[in-house]
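Sharing a structure here in structure tokens format.
Omission of a single protein chain aside, the complex is shown with its protein chains in their original locations.
Showing chain A:
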Amino acid sequence: MAKEGLGLEITELRLGLPVDNNGERLVSGSKKTKRVFSEMMISSSLDTDGANSVVSSVDIVTGEVEDDSVPKDKSQAVGWPPVCSYRTKKNNNKESSKAIGYVKVSMCGVPYLRKVDLGTSKGYTHLATVLEKLFDCLGLGVALKEGEKFEYVIIYEDKDRDWMLVGDVPWEMFKESCMRLRIVKRSDATGFGLQRDLSLQLEHLHNRTWLTSTTSRNGKMIKAVYTQRFTDCSVAVAATRHVIVVAASDSYDHLIIRHKWEKLG
């Protein structure tokens, strides 16, 4: 696509946080407007027809996660799990310590959790430096911003319990909504049979000219490739077990591009 047309479309897309007419960012609240990992969770009723999957993948975007854990009522019974209230109060105090800005950070493959103080952190760059020190993992700063080739990506859980890519939203907003952090390996994604080449899915998939290929196995679509060339845009890829999230860099700070993969087999 021509760069010109691209510019216009990018403006229109505004896939990040919703903005009002003045271009001011509205605080993200409802799930619908927020582009989150969990929206990409594949429900088990995934449409297996490759041709229709473009549309159905839009449906899947807003689909619910199949929760295979116990029915809520039992596990949330009074006094369950049997941890004495003295102890749960201690845990709740930990929760309130979040108000001061401490959040847990876990890194895949590392058997312990750490904590960082977002309250005293000055911004994304500073946060990345702190994380690098904590986990002895150089390059997290790069992962935060860009660097599709970098081994790790950083994601965070926000107040709505959705997993988001770190760096998407303005720092202040991130500070307020971040509940905890995870550093995950992009290569986890390859463990699910995914290829490294970037595939981008944009919100308005009605424009199917962006779909360039699909791959199916046993009648199930496992990969869809949408390509859209962006200039002045570099991307970082974050992978969890279920989804890949691709986010753009500063140039398009509202643009969050997503794709999802289904686990093979």
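The rule is short, and it goes like this: a contact is a pair of C-beta atoms (placed from the backbone, for glycine too) under 8 Å apart; a residue touches a chain by one contact, two chains touch by 3 or more; residues count from 1.
Everything that follows uses one rule, which is that contacts and distances are computed from a predicted model.
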| item | value |
| --- | --- |
| Hidden chain of the complex, named as in its UniProt record, picked from "NADH-ubiquinone oxidoreductase chain 2", "ER membrane protein complex subunit 4", "Protein farnesyltransferase subunit beta" or "F-box domain-containing protein" | "F-box domain-containing protein" |
| Interface with the undisplayed chain - residues on chain A | 69-70, 74-75, 77-88, 90-91, 93-94, 102, 104, 106, 108-109, 111-115, 161, 241 |
